[in-house]
Each structure stands twice: as C-alpha cells, then as structure tokens.
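Every protein chain except one is present and positioned as in the full complex.
Chain lettering (A, B and C) follows the sequence in which the chains are written, and residue indices restart at 1 in each chain.
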Amino acid sequence: MNIGASSSILSLIIFLPLLFALVISFWPQRQTLRELALGFSLIQLAVSLLLLRDFDSTTAALQFTEQFTWIERFGISYFVGVDGISLMLVILTTVLMPIMILGSWKSISEQVKGFHVALFVLQSAMLGSFLAMDAILFYVFWELSLIPMYFIVGIWGGARRIYATVKFFIYTMAGSLLMLLAIIFMMRLTPEVTGGAISASLLDFYKLEIPFIAGDFFTPQTLLFFAFAVAFAIKVPLFPLHTWLPDAHVEAPTPGSVVLAGVMLKMGTYGFLRWVIPLFPDASSHYAWLFIALGLVGIIYGALVAMIQPDMKKLVAYSSVSHMGYVILGLFVMNVYGMGGSLYQMLNHGISTGGLFLLIGMIYERTHSREISKYGGLAAAMPIFTIFFIIVTMSSIAVPLTNGFVGEFLILMGAYQYSFTASIFAVTGVILGATYMLWMVKNIFFGPAGEIVKASEHDPEHRLHDMSKREIAVMLPIVILIFWMGLFPNTIMDYSKQSINHLLQNKQNYSLEVK
Amino acid sequence: MNISIGLADILLISPVIVLFLFSLIPLTTKVLNKNVEQSPATTLVVALMGLGIAAGLLILFGGSDQTIFNGQLLFDGLTKWAGLIAIVSAAAGIVLLYENPSTPYRQFSEIIFLALNSVAGMLILISAINLITVFIGLELMSLSLYLMTAMSQEQKLSKEAAIKYFVLGSIASAIFLYGVSFIFGSTNTVNTAELMQVAAQTIQADKLFLFGIIFVVIGFCFKVSIAPFHAWTPDVYQGAPTPITAFMATAIKTASFAAFLRIAATQVFQGSQNLVDVLQWLAVLTMTVGNVAALVQTNLKRTLAYSSVAHSGYIFIGLITVGLSANSAYSATAVVFYLLTYAVMSIGAFGILSMIEKSENDFVTVDGLAGFAKKQPALALCFTIFLISMAGLPPVLGFFGKLYLFGAAVSEGLIWLALWGILNSVIAVYYYLRPIVSMYMKPGDTDVSDNRLYASTIMVIASAIFIVVVGLFSGPLFTMIERSLS
Amino acid sequence: MDHQILIAVLLLSPLLGFLINGFRFRSQSYVIAGTVATLAVTVSFVCSILLFIELLALPAESRRITAHFFEWINLGDLNINAAFVVDQISSIMLLIITGVGALIHLFSIGYMHHDKGVTKYFSYLNFFVFNMLILVLGDSLVTMFVGWEGVGLCSYLLIGFWFSDSAKAAAGMKAFITNRVGDAAFLLGMFILFMTFGTLNFYELNALAPTTMEASWLGAVTLATLMLFIGATGKSAQIPLYVWLPDAMAGPTPVSALIHAATMVTAGVYMIIRLNPMFVAAPNTMMVIAIVGAATAVMAATIGVVQNDIKKVLAYSTVSQLGYMFLAVGVGAFGAGMMHLMTHAFFKALMFLGSGSVIHAMHEEQDIRKMGGLRKYLPVTHFTFILGWLAIIGFPFFSGFFSKDEILWQSFSSPRGHTLLWVAGALGAVLTAFYMTRLMALTFWGKSRVDKNIHPHESPWTMTVPLIILGILSVISGFIGVPHAIAEFMGHIPNYWQQWLAPVIRPLPIEELQSVTHTLSEEYMLMGISVFLAMCSAIFAYVVYTKKKHIAENTAQSLKPIYNLLDNKYYVDEIYFGAIINPLVKQSRNLWYYIDVNVIDRMTHVASDVATNGGKLVKTLQNGNMQQYAMYVSLGLIIVLSYVLMR
Partner (left out) sequence: MLETSMFSEIGLNHYLVLSALLFTIGMAGILLRRNLIVVLMSIELMLNAVNISFVAFSKYNMNSEGQVMVFFVMTIAAAEAAVGLAIIVSIFKRFKEVNIRFFEHLKG
C-alpha cells in the first residue's frame, strides 16, 4: 500500500478538515455527531502519519511541495510544503484534535454541530499556516484561524467570554495587520530577485537582501523585522503583549484552551522560526538581546504571577507565558541547542499544557469551580485523576524522563551558550515553575478535604466520580506522548535536525531547496 | 463643429436609453391603468429586466474605449466595470425595496422610475469626461435619489433625511460647478481628456486652475463622503429606507468614485504637493472619523453608515494613489475592485438589516440581533461573512480588496497611509465583531420579519457566496478589470 | 552482552515492581504489595552482587562494566546516551542502595501494614530505588540528573505520602522546591562543563579534567564545580539548602531511613566523588565544600542537641553527618568520604528503622520526652539501636569510628585541610556524642514517661530482622577500610577500601602532597583527643539525661537565648520565608496588579478609550443640524483652500 506517496498529501491535510466541517454541518443526526467528528479526526491523524512516514528527514529541503498560481498578477500562489520545522507541528495539531474532541464529549452540550465545525475549520487554518510557503497564503490561514477560535471562546466560553474573545481577536489582529503591511512591502521588493515579477513566495522572500544599518531603527529591515516580530510576539505571547492570553484561557471552553495553548501559540513561535529569523537575519541578530530579555522577563514574570493566581486556568495560562518565554529565548540565542530545544519545547508545551487544560476541564465539569482555594484533599476522592494530574504537572515542570525536560534542558543550554547571565535568569524559571505548579497541586489534591470535597462527601448528588473510561482514553495518549518524548526524543528531533542545522549554518543567506 | 450622431453613439449610449425606457414602462402602465398601481412583482420584474438588458448592453458595447457625442462620454473599461457594479447593486437595492416594510407599494412604480433614472444618471456620470456632463449625470442621479429617500412609509426621518441630503447635496453641486467654471476659465476646456495633457503643468502655474480643481475635488469629496464633508452620510443613511441606503452605499458611491477617479486620473494632483498632502490628511481623517464614530453607535444602520465613511477613506487612499502613479491602471483597478467588494458586502449587510426590520419605524440595534444565529443560521453566517469581509479579514473578498488597495498605496510609497488604514482596521474590527457577538453569543430570539422574503434571501446568500468564492479566486477578476482599464 | 542484561534487570526490576504496584494501587493487601516490592529490590540486590563479583574478576585498572541501551538526546555536539556504568564507585553505591533498600522494604511490610495506601507506598518506594539506580549508574551528568530529579520526585511523593495533613504535603513541596534550587545550579554546572569540555560523560570529563590547579574563582572548572556543589547542597541538605530535610521527616519512617539517610541525600557526595578529578582541579571549590561541610556538621549538631522529636534528632544528625562527608571530599579525602557514606548508610538507616520501630510501638508518638525506659519493651530495637549509637558517636572499632576518624585526620593533615576544619569536625563529634546519647537516654533508658494508654511492644520479625542485619553491618563494616594509623596498630590490615577505589580517585597533586608532612604520632594524638572528648560528652549526656535532669533544664533556663536560637533552628526557615518567599509572593501579587492590570491592560483600555472618546466627539459634532453640516463643508473648503493656495 502506498497511499502516502501521493504528491498532494499536504493539500489533503489542509483541506480534509474543511471537507469534514462541511459534512458535519450537513449531518442529519445529532446523536452521532461526536462519533463522526472523532472518526474524522482520526482519519486526519492517519493521513498526517502517512506524511510522517514518507518524510525524508535526511534533508533540509522543502518536501511534498505543491505550487499553483493563485493570483497571478501579484505572484501569489498556492504554495505549500513541509520541512523539519513544520512537520512536527502538523503532527501535533492532528494528534491533539481527536483528544480535544473526545475531551469535549460532555462539556460541550449546546450547538454541538457548530462547535465541531469550528474546530475543524480551525484545524484546517492552523495546518494551513504551518504548511503555507507563500506569504499571502500564510497570512490568509493565519487570520482565518482567528475566526473559529473567536467563536469557540465566544459561544462556548465562560461568563466573561465576550470580553475575552474580543480582546483575543483585537490583540492578535492588531499585530497581524502590521505583518500584512510588511508582507505587501516585501512583495514590492521581490522583482529584484525574481527578475521583474512580483512574488509572494517565501522562497523568493528568502532571497531578498534587505538593507540593514545597525543602530538605525528606521531602516527597512529593522522595521520589517519588528512588524513581523510584533505580530508573532502577540501570538506567542511574549511579555508584555501577553495579557489577552489569561483572559482567553480562562473563558475558553476546555477544547478551546487546549487548542489555544496546544497549537495556536505555536503559530507565533513557528512564525519566528520560519519567517522572522531567516528573513531578517541582521535585524534578528542585532535585536536578539531584546527578545532574549523579553523572553527571560516572560519566564520569570509569568512564573511569579502564576504563583498568585486563584484560578487554575489562569495559573496555567500564566505558566504558558513562562513556558513560551523559554521558547523565544531558545529561538533567539540562535544556536543549535536553543533552536532544537525550542522546537521541541513547542511540542512539549502543546502536550503538557493541553493535558493540564483537559484535566482542569474534567474537574470543572464535576464541580463547576476552578478556584484553587475551594479544593483540597482531592487526591483521596479522585486518585486516578490525581495520578494523571501529577504526571502532567511533572511534564510541565520538566522533570527528567518527561518531554518537558528535554526541551527545557536544551534551551537552557543554548541560553548558557549565549550568555551566562541569561542562563542564570532562565534557570530561576526552573525553580519558580516547580513552585507554582506544586503549589497548585498541593492545594488541590493534598491537605485536608476542602470545601468542594467536603460537599461531595455529604451530598450523593455531587459525588466526585473518578475519571471515566472516556476521560482516561483522553489522557492516555497525552501521558504516553509525555513519556515517549521524554525517553526517546531522538525519534522526534531527528525530523527537524537537518532543518535547524541548515538554518543556523545559512542564517545570512538562507534559502530552501524544493525536493 | 461638426455634430453628427452615428450608430456607434446610439449603441454605446443604449444602456442609458434602455434604462430610461424601462423606467417609463411601469409608470405608463399605471397612468394608462387609471392610476391604479399594478402588482409590485411585475414592476420589479420590469425593472430587473431593464437593468439586466442595460447591463448586457454595457458588457456588449462598453469597454471599447470609444468616445461618443463629440467627446462627451467615454465608454472604456472603467465605464463598463463601474457601470456594472452600479447596475447590479441598484438591482439588488430594488430587490430589497420590494421586500421592505417601509416601501410604499402604492407608489412602487414611481420609485422604480426614479431608481432606473438614477442608474441612468450614474451611467452618464461614470462615462462622462466633460465636467458639465459629469454635472448632468450627477444631478440626474442625485435628484432621483433625493426623492427616493423621501418616499417611505416612514414619515418623519425619511423626510428629514431627504431634505438634509437635498440641501447639502445642492451645496456640493454648487461648489463643484463653481470649480468647473474656474477650470473652464483658466484652461478654456472642461473636457478631462483634454485637461489630462495640460493639468499637471497648469496647476503649478495657474492659481485659478488650482482653485477650480480644489472646488471640484471637494464637490466630489462630498459625494463620496470624505470627512469633513461626510456629515450628511450617517444621517441620510439612517433616515432613508434601508434598501435605499443600500442603494446609496453601493451604486451611488461607486458611480461617484468612478467619476472622481477620472478627475484623479488626469494626474492633476501631481502638480501640487500641497493638494496631495491635504488629500492624504483627508483620507486619514475620513478613516479615523468613520471608524471611531462607528465604534460608539448602537444603531446598526448608523454603524454601517459610519463604516461606509471609513471605507470611503480606504478607497480614497487608492484614489490618491491613482492620482500619483504613472501607471494608474493598476491603482485604478484596485479602486474599482474595492468598490466592487464594498458594494457586494454592503448590499449583503444592508440586505440582512432590511430583512430583520419589522416595520418602517424599526431600527436594528446591535443588541437587537441577539439570538439571530439560532433562528436563522444561514443568514447569520452570511452576515458574519459580510462583516468579516468588511473588517478585511481573510479569506473573504474584503481582505483581497484591502490587499490590492494597500498594495497599490505601498507601491506608490504611501506607506504611512496604508499604515493608517491598517490601524483603522483594528478599530473597525471591534465594531464589526459586535454584531457577531450579538448574533452568536447572546441569548435572544431575533428573527427575520417574514420567512417568505425569498428574493432578499436569495440575494443575500448570493452575495455571501460571491464574497467567499470570488474572495478565493480574486486574481483572475482583478486581472480582467486591470486589462480592461489599461 | 550478559552484562547489559544484568544491568537491565537491575534497573528494570524495581521499575516493574513500581508498575505492578502502581496499577493495583487501590489494593490494601500489604503482603502482596510488600512481597512484590521487596522481591523487586532483592532481585536488584542479587544483580548488584553479581556485578560486583564480575568487577572483582576484572583487572583493577579496567573495572568497568558499561551497558549502552540507546541514544537519548542527540543534538549538535551534545550526545547523551541511556548508558549505565558499573565501576568501583557505583558498585558500592549499588550494594548500599539495593542492600539497604531491600532491608528497608522488608521493614516497611511490618511498618506500613495498617496503612490504606500501602500498595501505593511500595510502588513509590520501588520507583525511588529505580531512580536512585539511574542516578548512580548513569554514565553522564545528564543521566545522573535524571535520577537526581527522579529521586527528588519520589522524595516529594513519599514525604507527602500522608497528604491529607497539610503540613506534610507542604513539607514534600518544600523538599522539592529546595532541591530545585540546587538543581538549577546543577544545570548551570553541567552547561559550563559541556561548553568547556564538550562532553558530559563522566569518564570523558574526568579524563579531560585539567591537571593544573585552577587558581581563579571565575575559571570554568571552579565555577562549574561550585555550581554542581550548590546542586549537591540541595540534594544532600547542606548549608544553605538543608532546611527541607528536617521537614522531610513528615514521611513514613522507613522512607526517612532509605531516602533521607541512607541513599538519596548522599547523592551529592557521590556526585562529587564521581567527578573527583574535576573537583581536585578546583582548589577554591574544594575549600568551599570543606568549609560548608564543616559548618553544616557543627550547626546541625547544635540544633540536634535541643530537638525533642526522635526523627528530627536523627534528621539533624543526618545533616551533620553529611557535613562530615562533604568535609572529607572538600579536603580531598574522597575515599574517606565514600567510606563514611557507606557506614553512615548502615548506622543511620539502622537508627531510623529503630526509631520507626519505636514509633510503631508508641503508636505514632515521636516526642522523646514522652518516652523513656523503652529498653524493657523493645529489647531487639534497643540493642540494635545501641550498635548504631556506638557507631555514630565513633566508639572505637565500630564502623563510624573508622570513617569519622579518617575524615578528621584528613581534614587536619591534607594539604587542603586546616586545623580549624579539624576543630570543627571534633566539635561536631563531641556534639554528636552528646545528642545521640541524649536520644538514647531519653528514649530507652531512665524512667518511663510513656502515656498510660500506650502499651509498647516489640515489632514483628519483618522489622527486627532488618534491624539486626543493619546492626551487624554497623559494627563490622568499618574493617574494610581501616585507616593507616590504626592498621599499623592492629597489625597491618590492608585498607581494602582505598585499594578498591584507587583507580578512580585522582590524588591531590604531588607537589601539594609534598608540601605537608605529618607524623603518625600526630595522628594518634588527634585521634585520642577527639575520641576522648566524644566519650566524655557521651558520658556527660548520659548522666544528665538519666540521672540529673535538672542540669539540662537549668542550663536551658540560664542560656535561654541560645536555647531558643537552637530550638528554632537558628531561625533559618523564618529568614527564608520572611526575606525571600513571602516578599516574593507579595511582590508577585503587586507585580500582577501593577504590570498586568495597571499598565498593560490599562494601556489597552486607554487606547480603546481614546478611540471611544474620539467616537463620542464625532457624535457630538454630528448634532443633526444641517446648517452645522454645511458649516463643516465650508470650513473644510476654507481650510483646504488656504492650505493649498497659501503655502
């Protein structure tokens, strides 16, 4: 059997979810909707695994490319391709999808159809933005992803969902519009390298040599760099552009939080890796200190602020700020450890934070409260849940043999190679990270029975059931991934090594070959 | 001077003639029928037929780059495309009119008469290259519109809107004409084709000419609602019956911008940097005023009116680009494309409002949309598409419109204008999102006034499909327009 | 290949035990759980012995069995394998861990049989052994770090084992976080080494370790070793990161014996010995280690003097003894440090288990003021405890005597030693003798102060057998490493210990060694002084706490400030909380409030307010009066005209 060899597998990956969304929106039976969606997401996963199977990890070249003229007048094309940088993010997206659907089995009870449609559209948009190799195509997918997310938070979210979703939308939109302007500007420059025709192809963008004068802010490369970087930094989110995230996370329904933390934030860091650093090498190096500093501030600030959050989701949201600070740090130290670690940490964060949100969602379904102070002693009432929670927590605080360690270790190493001072600040995050997560674990699970657990003891109606089989099925893949990625990181990192080396070795005149 | 009217003239002007003739049919029938109004459906069909034939003739004969009537009218690509946009959006407006509670069905044939004549005026306005002909077209279009605005079941606000529109519009006409007289005085011609050769030089040498140009430009600025000459827009848009508002926002705006484009294409602005500066500031002011004012509105129609002002600002950027660029075809295409985009999405958006209005006095507010998505998922989705498109979010048409427009501006070095446009888009997103929030995220039971509004429904859905499909495949359309414009 | 399997079995057996017990964690059958767990560790122990025998068979210079399983992290120049090494150092650790571990598992069966979470307990315990094995066997710093953090995690879980008690859960958290502080430094140390030497493999590092001594404080080696040492202070409870260990006594007592006395806490010492060539090359670090070790030894001992909780006394004693080990490695006496590590593992495990037996008998009573005269109820426990006591106070020819004496001598005589270090060590020994005797006296001897409702009884065989075995080991284990001086005295017993370790220990540079000369008589004299003082102190304590209790009370009264200072552990916890933790939390709240809420969000709101107010302004201007509108038109006209025409 050789299905995967088809050259249009990337289009299949991008548009299959849209097709699924369409089918779901016309599906007549309400009862089987969830099963259908789950089945679809598994199909999608299978397709993406075919991609994984056929991917050639020995080259940094762009693979499975497809290029069709889209808007000929401006050299805009439907140009997709995958390389080591995007491959794993694609897989992450497809892996998380069935987990999310299964995780939202109970929590989403209204407008189930619309929810799944939004989820699949979102998936398509995210996959598209990871695979797009054309600036405008990328931008289209990038912005498209906002819309379903906007609905997911806005319709199925919590009490302040509208504030949160609008804030989310405006923040991200504001950043990305600057990027659009920068893209337009760069398209105007492309005739230099294409011999006359305008082009929006990323490969042509890579060829551009944009003038840069160190110290002068108002040079094209610096301005373009910041236009892109701000767009991505908001998405990451990098301190001080992070305040939309806690709100969005708190108000989003569980799958929304999962996809937000799991994949959407990675779009930002992916943007840095795919766009900012190769396109603007001089400015990236020249202003690396700024992003490293902000990354470090994010790490420490996120951790400190997480410590005092009374709401579980908010705590995890700020922990995301901290974790994504690591990723930015790793990217901008510009060495193989930092970048490799960052790429890995993106996946880790997706899995472990996604897992945490799923777990918080499960407990929220039972108690309708996320206030840490109301909990306590949950470990006695829900032991299996506790085990899963602690495993995911360990992944989040980067205990060795979990995935988190590998990424964090490499990033810290990269930070050290950049500067000793940076690494000193970065390792404080290791301490603080353990502090807030364990503080939460302690207050939720340990200690004497809290308000909620007590109430459940007396009231048979509110009895706290331990995890159901479905919920275990949701968490099991995550736990397996946590350990697999912790034990055998090479099986995953091998896919991206060539790309990262290629990027680092050819930073000044980066180009990608098409295979 | 040898005046002769040939077949070519007749063929090219035929859309206007057809429109005029068809406009007479319902009215004549009514008169012959002892002043008894026939079925509105028949009238509608006649009107749509007229518009359809006009559009067909325009496609057939327009765009041939020929001038007729001794250089009065030019039938080039701009005429064809702007004319088509105007005709189609007028048709859509009429369809909405047919199913709106504020429409006085007893006078339906009169409204149709006015509407078709207004469209005829638009075609003249678009094709005119003589400033006096421009004036004639402008007045034919506007005078019909003043009356249409007043013709509503709703008595108070529509009348107020009409009188405001009339008074302010007349001032604008006078200003425009005054400018024309100075252009005539300084160059001895009012033919833009002839002006094109001398404009850029004259404007530097001759203050009188510059004076005239400024008046003409401001006359147009009023028509296309550029701040601070926009003040009539929100009031009139709100007061007029929603279908007429749709008509105004789309057909009238397209025609006015097309004529304005002809002025800009003379490259007259290039002669005076001051004028260019002022125009840029006007563009910025317009976008900002439109967007911030829309931000604080609760009445949806008024929100859309202010948003229309803001969109004028965006288009104005394109217009300035046209005035500055050596190869104006590309920038002009961007403008026409955006006009098309804006027309389709406005028609859709106003169409939805028109369908929700329960009576002639009903105003749809933002909160008044609560729960619409539950009752009418398809229409809510369409409305969402329109709003997203207006906000300029991909992958729908509005995004590509903005992309081309700002792309043109950037290529002419007007980056800061594009930047302002983008900043404004961020503000705009907020108020475009609010109806979506209301429809999807708030409990309520808003529904359309009647489930049998088939024509409007079809039109709205068609617009939405257009926006999505053409959005995805905007390249060929853009190339097509550009080819016919250059 | 068979080595590889042997090592795999060694490692995986406890993991399997962990998984078996982990999956049936609800079970309350202590027999099955205990048997599985104990068997798992016993299998490991057997493997350890087999490996040890294999090592013995190899020539001294190449005693090294490696097992390479797979490549773990592989990026750039970084190449970390899941590879494990058994050599002279790790084989000793293996034997201690699996041997003592097996005994403690056995002991736990009796100790924990009434606990509901017994299966969970055993699974954690097995998991701990697994991690500890990774720690000692790992062939690189990173692999070691895996176990390093892993044992920390287990320690966290086991300290907070009775999690429904908030204080116990907090103690677990405190342990983990304090360890994390050390771990952070450990990470930095690793990075420095990696960036300097390009590898993290122990053997490669040791081979690359510079032979010239690094004088600078900021040299790579010094900095790296210092960082690693900070990591060690966390794990091995040295100043300033020792604070978690006394709190860690919240866990079940066998856990204290295994983790917080015998194995995990010695990981820091083990790590330094593992990397001894690197540390040797950094005299400054060595000095710091020695000073910290000596200071910890004394300080913990002083606190131990006033503690009343039986486990707390032992905990401070552990901190103090670990201080000795660091003192030893700090002066370059790696062999002596390792020796003390082993003997301490035996006698401290013994005493912890003994205390466990006491607590078990006393129905969870831990306050020694409420004990006394337990001798007659718990004969086996008492007897074995005495063996441990004699060992720890350095009673001649008990195991502790050999190892501690060697340390004291080295701290004086080594070129990196100092008289003051010896004084501190001796002082520590005196204090140790005092408080341990106090413990014995208050617990086992004198009059019974036991509550009437408690009827102490001797523990079952599962608990006494380990005590006996450990007791024997505490007595005899010293003879495998008899110090030179005593060996002379006792008839030239060879120092097997030193011989065994010699190939993997890098001696101090010759020129340093030659710079100091000490005579055998000096050694005898110092040994005599320290032993004499310790014995005096022990006798004094015996007298005070069995016969003349009022002396203790009077002293406590008259030295109230000092007593309070000691009773409150020098207020270190309070200082940490008051100066670091609480302000940090408080400032974090402010930080959030000021930055997130008041600056960033405020700015967003200001931006939106600007837009909204702009909108309101436009709204006001749009007042509905068409003449006003006409005026805007004319004003606009005038402005445009004047701008364009006048400029």
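Brief remarks follow.
We take it that a contact is a pair of C-beta atoms (placed from the backbone, for glycine too) under 8 Å apart; a residue touches a chain by one contact, two chains touch by 3 or more.
Fair warning: this is a prediction, and the values are worked out from it, not measured in the lab.
One chain is not displayed; in the complete assembly it touches the shown chains B, C.
If you put the hidden chain back, the residue from B:Lys30, B:Lys80, B:His230 or B:Arg302 that touches it is B:Arg302. Within the whole complex, the absent chain has one touching residue among B:Phe69, B:Tyr105 or B:Tyr178, and that is B:Tyr178. Only one residue in the set B:Lys30, B:Lys80 or B:Lys164 touches the chain that does not appear here, and it is B:Lys164.
Touching residues on chain C toward the chain that is not drawn are 619, 622-627, 630-631, 634. In the full complex, chain B touches the omitted chain through residues 132, 135-136, 139, 143, 146-147, 150, 155-157, 159-164, 166-167, 170-171, 173-174, 177-178, 180-182, 184-185, 188-190, 208, 234-236, 238-239, 297, 302.
Convention: only the chains that are shown with their structure count from here on.
Computed centre separation for the pair chain A/chain C is 38 angstrom, with centres defined by C-alpha atoms. Note on chain placement: the centre of chain B and the centre of chain C lie 79 Å apart, centres being C-alpha means. Inter-chain spacing, taken between the CA centroids of chain A and chain B, is 43 Å. Within chain A, contacts with two or more other chains are made by no residue at all. Multi-chain contact residues of chain B (touching two or more other chains) are listed as 430. Partner chain A is touched in their complex by these residues of chain C: 25-26, 70-76, 78, 82, 142, 145-146, 148-150, 153, 156-157, 160, 163-166, 169-170, 172-173, 176-177, 180-181, 183-185, 187-188, 190-192, 194-195, 584-585, 587-589, 591-592, 595-596, 599-601, 604. Contact residues on chain C toward chain B in their complex (touch as defined above): 608, 611-612, 614-619, 621-622, 624, 626, 628-630, 632-633, 635-637, 640-641, 643-645, 647.
By the touch criterion given at the top, residues 163-164, 167-168, 171-172, 175, 207, 210-211, 214-215, 218, 222, 228-229, 231-232, 234-235, 272, 274-275, 277-278, 282, 288-289, 291-297, 427, 430 of chain B touch chain C in their complex.
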